[in-house]
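Every protein chain of the complex appears in place save one, which is left out.
Coming up: chain A.
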């Protein structure tokens, strides 16, 4: 059944997919946001759940002139099973931008800080983020991508607003951050 691509039921499903994509592919220098849903339909799968078929465009937060077309299926399982929606997606072309160099630069910067990084309110209450904190905010979006995907239902629309607290924890493994 076709549904209006501009209305919230389609938006909610698309946002789940985008968060899943950020969890899978995001980095301190690569985060995607939903640009526009162009086509949406729903399918009821008896005894299993409710599936959304979507076509939408994404943009990379750091390269906004470049829209990326996506097709996705989001299956919300029946509500008495508290499991994450199943997401399958394909993109036209690939996530072109390779950010390994920028990501490694960030990693090395954080690794060589004299004191472990501690910060609050990113962005601040007025919407401002300092340039040094931008990669931290992107990292938070990657992590929240997982949280939002895991906790989404057909009737939720989660969004990350603000990192309240971030504390760098030094360990032998690559960077971890709490917050």
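The rule is short, and it goes like this: a residue touches a chain if its C-beta (ideal position, glycine included) is under 8 Å from a C-beta of that chain, and two chains touch if they have at least 3 such contacts; residues count from 1.
Here is the rule we use: contacts and distances are computed from a predicted model.
Quick one: find the hidden chain's UniProt protein name among "Ribosome biogenesis protein NOP53", "Carboxypeptidase A2", "non-specific serine/threonine protein kinase" or "Gamma-secretase subunit APH1-like".
"Carboxypeptidase A2"
Out of A:7, A:39, A:63 or A:88, which residue would touch the omitted chain in the full complex?
Residue touching the chain left out of view: A:7.
For review purposes, identify every residue of chain A that touches the missing chain, sorted by number.
Interface with the chain not displayed, on the chain A side: 4, 6-8, 15, 33-34, 61, 123-128, 155, 159, 161-162.
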